[in-house]
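Partial view: only certain chains, each at its native spot in the assembly.
Chain IDs A and B follow the sequence of writing; residue 1 opens each chain.
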Amino acid sequence: MTGRLTHLDETGAAHMVDVGGKAETERVAVAAGSVKMQSQTLELIKSGNSAKGDVIGTARIAGIMAAKRTHELIPLCHPLLLSKIAVDIEADEGLPGLHVVASVSLTGKTGVEMEALTAVSVACLTIYDMAKAADKGMIIQNIRLLRKTGGKSGNWSADATGGK
Amino acid sequence: MTGRLTHLDETGAAHMVDVGGKAETERVAVAAGSVKMQSQTLELIKSGNSAKGDVIGTARIAGIMAAKRTHELIPLCHPLLLSKIAVDIEADEGLPGLHVVASVSLTGKTGVEMEALTAVSVACLTIYDMAKAADKGMIIQNIRLLRKTGGKSGNWSADATGGK
């Protein structure tokens, strides 16, 4: 842990970090999160899904599209030329609920952690939206970075204790 | 809990629910979520904040702006004329971290649950972004609807057990 917030200048005003002098490197970030719901809600999603796959398919598309708009949503994020976005969603009867994992990569001057986290968040929100008529008590939880590679700060991986 | 997903038609294909026949009523939704972090990270945010307020102030603005773009992010949400969006962010040394609460209201034909949840999510993502140089292990958690009022489905409130 470093002891400063790089978005704050010496007077405390918010600014975008200058990435002009950074090298272009291959960067990957993987983030995850979950939507916890009643088991009947999960059954509804799964059965709807086995017919046409729409809750999970729609949430996946929403997550991918949101990753591309991260810099419009998060005030101090840089616009980036993402090379790849993948969003995987899996049912977990034990939760019960759905787990979302997003993986984003680019060759560029700054990392893609926020893009992966945004993809996860919007996929989870879409799941909530599509199932909320059945279950308003769903909880979106445990949105976190799993790992990142590339860039000056190097590789980083969440502790096992930060897992799902 | 009702037994159907209103976004899925009889063949399972995703569609927007038709709200044309619904009455315009006053509607309010309140959602909440948290960012859990190391206590030193919270201290950094608070000290930066006491000087210029930028992490919390920026996250609040980001949440308000995101609520207005909910229908662009969530595929099956309707565009809405929101009357009010408020985002409150509070430090909690016990977590340690920050709690975010968003309240959205409108007079219209459909509810604003997704707008409140989107405001909370993007405010949390902004907090993560602004503090991630210090602490990549922060976790966004417990994003949920606290209550809604108005509309045909009436009032709803989260169980005490769903609280923070």
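Heads up, the rule we're going with is that a contact is a pair of C-beta atoms (placed from the backbone, for glycine too) under 8 Å apart; a residue touches a chain by one contact, two chains touch by 3 or more.
Keep in mind that this is a model prediction, so the values were computed, not measured.
J.: To what total copy number does the complex in this file extend, with 2 chains depicted?
T.: For the whole complex in this structure, the answer is 6 copies.
We adopt the following convention: only the chains that are shown with their structure count from here on.
J.: Can you work out the rotation angle that lays chain A over chain B using Cα coordinates, in steps of 5 degrees?
T.: Fitting chain A to chain B on C-alpha positions yields an angle of 180 degrees.
J.: How many angstrom lie between the CA centroids of chain A and chain B, rounded to a whole number?
T.: 16
J.: Residues of chain B touching chain A in their complex?
T.: Of all residues in chain B, those touching chain A are 1-8, 11-14, 33, 38, 40-41, 44-45, 48, 51-55, 57-58, 61-62, 65-66, 69, 72-77, 113-114, 117-118, 121-122, 124-126, 128-145, 148, 156, 158-159, 162.
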